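The block underneath contains the structure these notes are about, expressed in structure tokens.
Removed: one protein chain of the complex. Kept in place: all other protein chains.
So that you can tell them apart, the chains are marked A, B and C in the order they are listed, and the count of residues begins at 1 in each.
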Amino acid sequence: MSTFARIITIFWKDILTELRAREVVTSVLVFSLLVVVIFSFAFSTRIDTAELVAPGILWAALTFGGVLGFNHTFAVEKENSRLEGLMLCPVDRAVIYWGKLAGSFTFTMVVAIIITPIFLALFNLPLFLPRLLLVIGLASLGFAAVGTLFSAVAINTRARDIMLPVLFLPVVVPVVVAAVRATAVVLADKSWSDMLTWLQIMIAFDIVYLVVSTLVFDFVVEE
Amino acid sequence: MNGRRNLINNLLFGLGLALMIAALYMVFMYVPTEKSMGIVQRIFYFHVSLAWVSFLAFLVTFVFSICYLRKRLLKWDYIAHASAEVGVVFTTLVLITGPIWAKTAWGIWWTWDARLTTSLVLWLTYIAYLLVRGYATEPARGARFGAVVGIVGFIDVPIVFLTVNVWRTQHPTTIIFTDGITAPMLMTLVVCIAAFTVLYVLLTAQGAGLKSLETSIKRLKIRRTG
Amino acid sequence: MSENARSPFSWAIEVQGLTKSFGYHPALRGIDLQVGRGERLVIFGPNGAGKTTLVKILSMLVRPSSGNVWLDGVNIRDKPAQVRRKIGLVGHQTFLYDNLTVYENLKFYSQMYGIANLEQRIQEVMSWMQLVDRRHDRVGTLSHGLQQRASLARAALHRPSIMLLDEPEAGLDPQASTVINDVMGNAGGDGLTVVMVTHNLERGLELGDSIVILNKGKVAYRASRHDIDTTLFRQVYNQCTETG
Partner (left out) sequence: MEYLGYLFAAYSVVWAVIFGYVLYMQRKQKRLQRQIEMLQKSVASQISHDK
């Protein structure tokens, strides 16, 4: 069986477990919504200022939600020593990374796709913004690339719930900045060329982190 | 071997001391006061030297992290770890002296300029590096995780810099000198950077030596107690 | 040359000068060991003797600090994927996903191992472990003994030539114990080599062709079943467990 088929196997296993347990998506969804609500109060948002603060609030919610979700990525494998079971399989360690990455990327996307329309409605912004989907996709990929790697690091530390955000947040600063700016461009209905730089930054970040994580993942999981 | 190492250490120490005295002399006596900003501009020499050397420290951590993961020799890890520690201390100083200078030069403590933001992110990343080592369930794991963070975190630096640069296009950094940098200023800066580089090398070597000693002692203790 | 290539008629497991330390703690301090094909080796030893570490190195979950390991004549450093196919491991835990059914778990692992005719093979191992009527139960709902049997099924899926059992009897029901007897009994016949770590002296002595006592990361005693000196064995074992 090919490498790709094995990545899909791990991915499908994660989807199936998530469909049964509904642990990750539900909790992340609720948490992200709460962040949106709290930030709206914190900035005492009115409709006329919405466009200014909205991108920031959306991405704060998705970033913190992401941290919560990625905590789960490898915590699931730690139970029952399942990670050892995976490690026994005659596959390249990068396959395990990509399989887990596919799962966490999907969960991040699902949460973002549900949260964003709710969020836009709450702030009386236009709901149908196809360009936003591209921004969400690129940012989620960057989040998942870093989050999956650091999730595997964090599960083998004490105080692992704290370790993940401490590792994850500084590194994803470029993605957060780029996603906020690109979202602002979309909300203000400006042209493609205005968001091009931000999209490029996200693409560069995604590629760099997918490559580097693939290379170093081996050292994270191998004793 | 040990004797030679001691000699090198003493020579470096002497050199460092001489350079540091020279640097202080140049900063306070030799270099003329910059016209537009006045005397406070003299913070610049140490501030910039510290920033450069902390960047060098993280570069060393990056390189030795890669070496450690390839060969798994503990001595590479000691150097990477010690270097990151010194880097964090120096970056902390950059983040303290920066605002003091900024307050007088620009009238604000902090601005989300590319350099400042990058330094802050760098500082947070290497705090995470030290934390992940401290919280790892085994020292061998800590070394591996540290190396991974040391690599991934360092690669982030140019991306952060680029991003923040585009994000905030107005640069306060362009108005450091109204007349451009003069020869005495450049000389002073070079001597300061040299002094801090030597200090960095001394501190890192000392730190790595301590880590190596600590490990041998722990191993001996375990062997004795069974 | 001799470092890497071994003749095809070599040992099933050959370990040379193996050491492993976790940070400051030496877990293994120089192990030399040969296990023949079809041999059933039982490893005893007090807690912290390095038994689990040894098993984890043999199953390539942990990489050695120094020394060499050959499985079926292949150095484990050289061809990890090829070596991993030879190994079946039953550890302290099942490695199974509670939310998936027995069948789904086995299917997941078959796909990861790239097993041909996987439906047929899953059917085979399930009937061997008497799990067929529980195939659509989620693993989380099964008793500990049944879970352990599912774990054995998982380990046997890819027809490993070397089966590593790390205290498989912990919390096992009698029926599952007979399955282990079965595994151990089958060994040799179809060339299956078994290494079992256990605390149960009687069963270990009864099932093993040869036995090893590990203590403080070293081999303290080694004998085959035929020439085992029971009094010496007891003496060494008691000594180890007292000081350990």
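As a convention for this text, a residue touches a chain if its C-beta (ideal position, glycine included) is under 8 Å from a C-beta of that chain, and two chains touch if they have at least 3 such contacts.
The shown structure was predicted, so the numbers you read here are calculated from the model rather than taken from an experiment.
Undergrad: Kindly name the visible chains that come into contact with the excluded chain.
TA: B
Undergrad: For the full complex, which residue in B:M26, B:I43 or B:A114 touches the chain that was left out?
TA: B:I43
Undergrad: Which of these touches the unseen chain: B:T97, B:T111, B:T137 or B:N165?
TA: The missing chain is touched by B:T97.
Undergrad: Which one touches the absent chain: B:L7, B:I21, B:I108 or B:I217?
TA: B:I217
Undergrad: Please output the residues of subunit B touching the missing chain, sorted low to high.
TA: These residues touch the chain not displayed: 38-40, 42-43, 46-47, 50, 86, 89, 92-93, 96-97, 100-101, 103-104, 199, 203, 206-207, 210, 213-214, 217, 220-221, 224.
As a convention for this text, only the chains that are shown with their structure count from here on.
Undergrad: Give me the set of chains touching subunit A intersected with the set touching subunit C.
TA: Touches both subunit A and subunit C: B.
Undergrad: Averaging each chain's C-alpha atoms to get its centre, pick out the one most distant from subunit C.
TA: B
Undergrad: Looking only at C-beta pairs that count as contacts, which pair of chains has more of them, B-C or A-B?
TA: Counting C-beta pairs in contact for B-C and A-B gives the edge to A-B.
Undergrad: Compute the distance, rounded to whole Å, between the mean C-alpha positions of subunit A and subunit C.
TA: 39
Undergrad: List the centre-to-centre spacing of subunit B and subunit C in whole Å, with centres computed as mean CA coordinates.
TA: Spacing between the chain centres: roughly 49 Å.
Undergrad: Pull out every residue in subunit A that's touching 2 or more other chains.
TA: Answer for subunit A, listing residues that touch two or more other chains: 223.
Undergrad: Under the touch definition given earlier, write down the residues of subunit C that touch subunit B in their complex.
TA: Contact set of subunit C toward subunit B: 21-26, 216, 243.
Undergrad: Residue numbers of subunit B touching subunit A in their complex, please.
TA: For subunit B paired with subunit A, touching residues are 69, 117, 121, 124-125, 127-128, 131-132, 135-137, 140-141, 144-145, 147-149, 151-153, 155-156, 159-160, 162-164, 166-167.
Undergrad: How about subunit A: which of its residues touch subunit C in the complex?
TA: It is residues 1, 5-6, 9-10, 13, 16-17, 20-21, 79-82, 84-92, 222-223 of subunit A that touch subunit C.
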